[in-house]
Every structure is written in C-alpha cells, then in structure tokens.
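With one protein chain held back, the other chains of the complex are shown just where they sit.
In this document, chain identifiers A, B and C correspond to the written order of the chains, with residue numbering beginning at 1 in each.
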Amino acid sequence: MVKANVKISRDEFFRVRGEVLATWPTGAAVASLDEGIRRQQALPAHKQFARAMSEARRKGQTLLQPRAGVALVEDHVRLLNYLATEGEADLLPTTIDAYTRQNRYDEAANGIKRSEEAGTSLLNGFPAVNHGLDACRRVVESVDKPVQVRHGTPDARLLAEITLSAGFSSYEGGGISYNIPYTKRVPLAKSIRDWQYVDRLVGLYGEAGVTINREPFGPLTGTLVPPCISHAVGIIEGLLALEQGVRSLTLGYGQTGNMMQDVAAMISLRELADDYFRRDGHEDFELTTVFHQWMGGFPEDESKAFAVISLGAAVAVLSRADKVIVKTPHEAMGIPTKEANARGLRATRQMVNMLTGQKMGDDSAALRREVDMIKAEVRCLLEKTRELGGGDWAVGAAAAFESGVLDVPFAPSIYNRGRLLPVRDDEGFVRIYQPGNAPFTPEILAYHAARLAERSRTEGRSLSFQMVTDDIYAISKGKLIGRPM
Amino acid sequence: MVKANVKISRDEFFRVRGEVLATWPTGAAVASLDEGIRRQQALPAHKQFARAMSEARRKGQTLLQPRAGVALVEDHVRLLNYLATEGEADLLPTTIDAYTRQNRYDEAANGIKRSEEAGTSLLNGFPAVNHGLDACRRVVESVDKPVQVRHGTPDARLLAEITLSAGFSSYEGGGISYNIPYTKRVPLAKSIRDWQYVDRLVGLYGEAGVTINREPFGPLTGTLVPPCISHAVGIIEGLLALEQGVRSLTLGYGQTGNMMQDVAAMISLRELADDYFRRDGHEDFELTTVFHQWMGGFPEDESKAFAVISLGAAVAVLSRADKVIVKTPHEAMGIPTKEANARGLRATRQMVNMLTGQKMGDDSAALRREVDMIKAEVRCLLEKTRELGGGDWAVGAAAAFESGVLDVPFAPSIYNRGRLLPVRDDEGFVRIYQPGNAPFTPEILAYHAARLAERSRTEGRSLSFQMVTDDIYAISKGKLIGRPM
Amino acid sequence: MDKKRATIVLGVIGSDCHSVGNKILELYFAKRGFHVVNLGVMVPQDEFIDAAIETGARAILVSSLYGHGEIDCAGFRERCVERGLEKVVLYVGGNLVVGKTEPEIIVDKFRKMGYDRVFLPGCNLGEAAELLRQDLGITEPLDPE
Partner (left out) sequence: MDKKRATIVLGVIGSDCHSVGNKILELYFAKRGFHVVNLGVMVPQDEFIDAAIETGARAILVSSLYGHGEIDCAGFRERCVERGLEKVVLYVGGNLVVGKTEPEIIVDKFRKMGYDRVFLPGCNLGEAAELLRQDLGITEPLDPE
C-alpha cells in the first residue's frame, strides 16, 4: 500500500510548484516564496488570523465572520470595509467565485469583463487568481482585520500561492471537504494530494515563523449532515494538515437546528479532534472551532431569516465556538448586498454579546449522552477508515469514500456513494435513517432507529424519502421538522 | 383590620356598576349585562381566548400575540387583520391609548378628532371607551381570532364593561401591575378595589358559563425587575382574581435576558402560583403562562432588535410558555407600523416553530438551583405580605408596598418605595443589589451579594448606581451587561 | 461651582408614565452640576411652569416617550410666555411622535412649536448637558461625569 499521508519533501514541493505557478500567467508574480513570507511577517499583529483565533479562544469570545466577495477589486475592498465598520465583523473573508474554484480562469476573465461592462458583479465571488498578486495585496492592505480565503476549490494550489503571498492569513478548505460537496468528477486521491500541497505551503510559511490558519470546511453539503460525518471528515483533514506542518487549525461544524445536538456536536468535535491528533503524535498545534449558522435552504422572508440567523448566533455562543460564520437575510435569494450582509452581522453581534458568558444546560446529562453518542459514531467511522488505509489517513479516506464507509448526504461527487440518508427525529436531531455502508455498531443504529420510530409514531407515517425531502424544505418553510400539515 | 379580599356582593357590584357606566356617555349602551353575556356565548370556539390558551397548554404550543392599537376603528380593524394574516399571529390584541388608561376620555376624544384630521393615528392606542360598544363589536366581529384588551389602566372598570360586552374574551391587568408601573398618584387600595370590580365582572360572566381569560401584567416596569418581585405581584393578583370568580388565569413574566434565569423564572412562576392558589383553597382554575420578550429599552438598529426578539422567542419556547408577547423592530423608535409589527411576529414564528419540542438543559442542576432560589425569594415576599394583611391579600398588598416589602424598581408611583435596586451579576442574572425593605433572608441576600461580587471583581469596580444605569442602557447598546468599555 | 449650579426643571409631560429615563436624567444633570427640580412623570404644562417660577429655574426639560408628545407639547412655549417665562430655555426629548419617523421631521416639528432644542432617544446626554451649559451662558466647565 502506498504511503500517502507523508510530508511532501521540499524537492518535490518545489518541483510541483513550478508547474502550479505556470498554470496561469499571474502565477509568475509569486515565484519568490521569500517575498510572500516577508509580507506575512510584516503583517501587524491585529491582522494575523491565527493570532485572532487563538486570542478568542483564550478570552472565551466568539468572533464574527461574514462571507463576501465580488468580481472587481475596488468593489471588493469597499465591501470588506463596509462589513468591518457597519457590520462590526471581527474577521474578514474573501469568497472566491465559482469559476476560479474550478480553475476556469478564462471564464472568470469573461466574468470580470462582463462585470466591468455591467457596472455590477456578475460573479459570485472574487476571482483572486485572475486579479493576481498586486490586487490581492491591495485587498489585504486596504482593510484593518485579518482576512481569510473562503472558496470550495478542489485544486486550490495556485489560489493559495497567490493569496498567501499577498498576505491573506487564513485559508479554508481541504481535500475532502472541498471536493465531495463541490465537484462531480475530481478523484479524491487527486484533491487530497493537491491539498497536501496547500498544507505543505502553509507548513513552509510556518517554518519561517509565520503561522497561517487553516480551516477545513465543516458543513459539507450543508443539508442534514449528521455531526459524525462532518466530524470524521474534519478530523481526517486536520490530521492530513498537521502532517504537512500546519499548526493553527480551526475545525468547523454546520448547525443542524436542534440546540442540544449542536452544542453536543461542538463539544465532541473539540474533544475528539484533540484526542485523535495527539494519538497520532501531534503535540504542537492550536485547535479552535468554528460554528456555521444554518447552511441549508433558508426562508425567503427576511424576518424569518433573521430568526434562523439569531438561533445560529445563540448556539454558537452556547457551544463556545471561537468563531461563527454569519448568514444574511438575503440567503434564500441571492448573493447579499453589503447592507444585507451587515444586517446579518449586526443581528449576530447583538445575540453573541447578549449570550457571551451564559451557560445553559452545560451540566445536562442528556447533553452528555449526545456528546458520547457522537463520539462513538465518529470512532466507528474513523477506526474503519484507519483500517482501510492501513494506518494511512490519506489512503484510508479515499478507500472509505469508495466503499461508502464515509458517505456525505446529497453530495454531487460521483466518488461519493450517496447511500447514507439522514432524517430528523421527533425533537429535530438529525439521525441516520439509512446507513448505507457506514460501519456503525448495532447499538448505535438501534439508538437512531428508536429515536426515528418516535417521530414515525407522532406523525403516523413511516420513514420514507418523502420525509427526508420534507426535512430538506422544512426550515425554508418555517419549521425545523418537515411534518405533514 | 378590614377584610378586603372578599367577593364583592351582587348588590354592591350592581350599585357601583351604575356609577361606573355613568362616567362617560358610551357606558349607557352596555347597561344590560345579559346582552354582553349573550354576545360572549355566541362567540365561535376559535375566537374564545380562554379556550385557545387552554389548548395551547394541552398541546405544548406557544401562541404568538402582538401589541397593537390605533386611534380609528377601521384602521384598527385593518391592522388586526394584517397581523393575523401577514403576521401569522395566533391571538390578537387591542392596545388602549394612554389617555383612556387615565380615564381622560375628553383628551382621547381630542386625539380621535386630530387623528381623523391628520389621516393617521396620533394616539398610542385604540380609545375603546370613546368609540363605545358598537365600534368594539365591529372590531371583534371583523377578525377571526380571539381578541384581548391590553392597556395599563388603574381604573379599568368602564373599559372592561364596554369591551367584554362587545365580545373581547381576555382582559389584561391588575390592581397592582396596572397601577405601580403606570401611574403616579393612584392609591393602591383604590386600584385594587377597582380591579376587584373587573374580576367580579369576569366572575359574573363566568357564572353564566362564559370563561373570560384574565392576565395580570407580569413585566411591571420592564426594567431589570428581579423575577421574585413580578412573581409576587402576579400571584397576589391571581389570588385576588380567583376570589372574585375568575377561572382562566394567565400569569406573565418579562424576559431578563439571562436564559437560565428566564427559564427558571417561568418554571418557578407556574409551580409557585399553583401552590399558592391551592393553599388558599382554590381548585377550579386553569393556569397558563405568558412570556414577554424583552420589555426594557431596545436597540435602535433593526437587525439588532431582531436578535433581541429572537432570543425572547427562543426562551419563550424553551421555558414552555403558553403564549409569547412579541416586540417589533421599531420598538426603540415608536409605535410600529403594521409591517414592522408583522416582521416581529414572523421572526418569532420561525423561532418558535424551530424550537418547539426541543429541550435544552431541562435536567440541569444549576437551573434547578435558580428555580429554588426564586421560589425562596418569592416566599419571603409573600409570607410577609400575608402577615401584613393578617391573611388578607388585598390589605397585605397595600401594606407591603407602603412598607417597602414589595418594591418595584424604577416605578413612577409615589406609593412605591423605590429603594430596592437591581443589578446584573457576572453572567447577566438580575440580582438584588440593594434590597430596601424587602424581607429576604440573610442567606438569600448573601447569595445575591456573592454573585454580584463576582461581577465587581471582573470589572474591577464596585457596585454603584452607575452600574445600574449601565445595565439599563446595556441591551439598547448591544450588550446584556453594562460593563465599562 | 455654585455659580453654575443653575436650576432646571425636569419632568415627563402629559399622561406619560415612563419613569426610567426621567430618573436617569435627574441623576445625570445633577452630577454635572445643575440643580435639578424633578417633577417625575405625568406632569401637566402648568405644573412645569409653576415649578419653574417657584424655583427661578432658567430651563425646562420636557420628556415625552409614549407617543402623545405632539398633542401634549403643543402650545407650551406660548403658555410660558403668557405666564411670564419669556426667556426660559425649553428642551424636549424622547420618543416624541407616534411611530418611527425621520429625525429631521421630528426636530423640525418641535422647533416650530418653540422648543430650543429637540433630543431623540439615542441622544448623548453629555452633549445635551454641554449645550445646556452654553444656552444658559454658563462659562465654567461642567462637573465631570
């Protein structure tokens, strides 16, 4: 069996690097890694992402971060500054457009051109590769907060080279989480390999004393993902990243809407990740967490959207997330205007401020039971993955998806089995309805089945795909659970 | 000692009734109590307030009710219907204007006239007495939900006669809760007496088989009121009402913003009230509860207001309130437009729907400790009140306020001592900073002092009125606790 | 410091019971060195004027929160003049009209009614006190917050 989860050698890295930088003309400008390192070293403390995350954790704060990106540089700078001032954001994003995510830089170029003509953004994000180093530097230098690249790119090597060189100090994504939910035909082995490159790049910055924060994408498809699945993926991506020299890791989780499940998920994520990382011999890392406000379909009505946003904000604090990713009242409709984006942030800010320091149910036995249940589930998935990989997480991950040991609900990738089906139980916990090939113990499956039977009974109907569909629509239609009328 | 908490005799009631109806020309139209009873009997089931409350309790639902009232009848009807359809309200209000609340019907008449001229409401509510029976019937008949009178009237006898006769099926207020926070110079003995009249009127409807719902006003001044104080007042008003024959009682509580305190408050309110009512020999009553979204100063920013509204909605459900009174994003600024009112309702609806059936921390020991603490506090206040009244709650209540045993923070009434001062502790619980003459045990005071000492330590400043002021402003400035910058 | 201890009359006009802001205003202006005569809530126009005459107050600070401000505050300036308080400084503040309204419209409306300055709910009390100092021609600085 090939060993895949090994640190990429310097030689190999720089060999590949030449190829990567050559894939688009703007790559040439970042040829010197040292210049990038110097720019990172020159970043003032308050613009360093890893430092902000670490301080938040130390002080027990929950930092606020929006998503935002538009086609043109000056508009993007204006947008970010607006979100910092009017939105009271603590951390800034640069969300990348969907062409760039697929390395379709020619289409991104067309999008830029058409946006210039239209005088408004026709792209759903900031095409950082096309704009290149100087424009990215302009972004980082024009704002006064740490900035992160947020995207969904299976091969994000060139994007990383350019943005990190420009001074972005955090980079979202991972070889699984930016493949399975975001693409159709990219083999996992390839995206994992390409993300090892990104992590190795971050590791090289690290060797020069620059800590770049890395954040695997927790929510996956954002749609009824049982916590154990996203935790398993996040922990594997964490292990892969640590191997390449990443030190500042933020693991994420997307809200399901049941408060207890969400709090339990955040607790178990922290505990499990710490455990798995140490068990594999990693010591020198800083683990923080991010909670994503509801990632599934939103209600169109903006007042209702505010309630969804507010619940996410509340649970972020109650679950002691170090960061919360904020949605907007425009979510169901389209990319938010800067005003709508700031409105989501301000609602979140108010909730976060009101609840900071509050404890609700921390000593609950029911909560602890859910924590233990999630942990047991994740262990089933991860132990089998480890086994499939003969101890190698990269090999194991690819094999696990191939066999359906890991299976992300509703994902577009052909490399995802798509046989596991989730559904909500009678209290709204997302449970396993059909496990597909996921290797849960009979006890775990019995627990899920028992909870789901309660719902069947309440609704007087049996479990079915109709119920799953009803649950997918539920929050957008004003409920948590998709019950029949 | 006079016995005051006794059922008003029929004879006395009807003697006084003559005087009451004569205080304004519109009184004449409701001279026949039987006609009112017939109209109430003719109300379809889904428009009966007591029934709606009782069903909500049985089904574990939290019903939504806005506040709303404008000067002119047709506008008011339009407003209520809008709140039912666009706002998805379960229960409708008719909020009475402030002149009517002070029985200044001539000024209300002027307000109606000026509103007609201006083509918009210049009154802060619906002047039901001036409009009289037929207009009130029109209101009840034009909507398809139960309607309640919500006001703040120390002498609400004529208002009750007219509105109940017209088919309003719930009546808010009480001799203490609609005096102390709402007026300056009305003696308690007088307002209690006048409210006994109202309760007796409700009792007479009850004797004819018509259950009118009654709701003491829980939040009092809405400003940092410790739960024990509003509970004591609510329970006394409940006892006074039961004595006069009221059967459907909804006790209320205004959110403080600390989730655990709020949930504990709602649990203790139900348990204590039930206990006190039964101890006094009442058996035949139905007790439900209402949770008021934050009643203090709101943030001006509407997005932030949505977060405050959403937190209130969440806690209403988590605390199993049978009803939630909904604020609006215009709260800080002025009487809401019907659109803004509906927006508050829709945000609340979404939150209520998402959380219904969820349990968060129900089994928490820390929560139970707060429940027990509130109960012990209320018992101190109520036992002393009982003692001061020689077993008579009406006499006791007046004496308790006179001596400062009962003392509502920041109230305008000269019959309220105003020596008790609340302030938030380090987690945002509203605690007793200065008890004034409130007869808490040394243990209770020590508990409060210890919690407050924690805050002192965190903030590095001693307790002071400045801290109280900071707390009054806090939520409107985006925080729960008024900490120095 | 006693020189600047100018007397001011404070109260909430009409049938308005909102007492919280009133208590804060009393404490605040007293702290900054004014001599505050606080009439509390539910104060008729003539009670303000009586108090001002009685105490020789040079300013009247009217609050209205509950929405009837437009009705309650009308004619106050004329009444002051009628009763001999030609020079009294008249401030008004709070949620002055029914409904969320553009600040400019509110300020304009109450300026036209004869109020010297108009304050909205979110106003900065420090600025208000400073303006009052100027309007009363007090030359010493105010007491610290």
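Simple rule for what comes next: contacts are C-beta pairs under 8 Å (C-beta built on N, C-alpha and C of every residue); 3 or more make two chains touch, one makes a residue touch a chain.
Note that the structure is a prediction, hence the values are computed from the model and not measured.
J.: In the intact complex, which of the depicted chains does the undisplayed chain touch?
T.: Listed by label, the shown chains it touches are A.
J.: Using the definition of touch stated at the top, determine which of A:152, A:227 or A:312 touches the missing chain.
T.: Of these options, the touching residue for the absent chain is A:152.
J.: Return the single residue from A:5, A:48, A:223 or A:385 that touches the missing chain.
T.: Touching the chain that is not displayed is residue A:223.
J.: Which of A:47, A:76, A:101 or A:231 touches the chain that is not shown?
T.: Of these options, the touching residue for the absent chain is A:101.
J.: I'm checking contacts with the chain that's been left out. Which of A:181, A:227 or A:254 qualifies?
T.: Of the candidates A:181, A:227 or A:254, A:181 is in touch with the missing chain.
J.: Among A:13, A:393 or A:410, which residue is in contact with the omitted chain in the full complex?
T.: Within the whole complex, the residue contacting the unshown chain is A:410.
J.: Which residue numbers on chain A touch the omitted chain?
T.: These residues of chain A touch the chain that is not shown: 97-99, 101-102, 104, 107, 110-111, 114, 120-124, 152, 181-185, 221, 223, 296-297, 300, 330, 332-337, 340, 410-412, 465, 469, 472, 476.
The working rule: only the chains that are shown with their structure count from here on.
J.: If each chain is a node and each touching pair an edge, is that a line, ring, star, complete or other?
T.: Line.
J.: In terms of CA centroid distance, which chain is the most far removed from chain A?
T.: Most distant chain from chain A: C.
J.: Please compute the C-alpha centroid of chain A, do the same for chain B, then give the distance between them in whole Å.
T.: Computed from C-alpha means, the inter-chain centre distance equals 45 Å.
J.: Measuring centre to centre with CA averages, how many angstrom lie between chain A and chain C?
T.: Computed from C-alpha means, the inter-chain centre distance equals 54 Å.
J.: Approximately how many whole Å separate the CA-defined centres of chain B and chain C?
T.: Each chain reduced to its C-alpha mean, chain B and chain C end up 30 Å apart.
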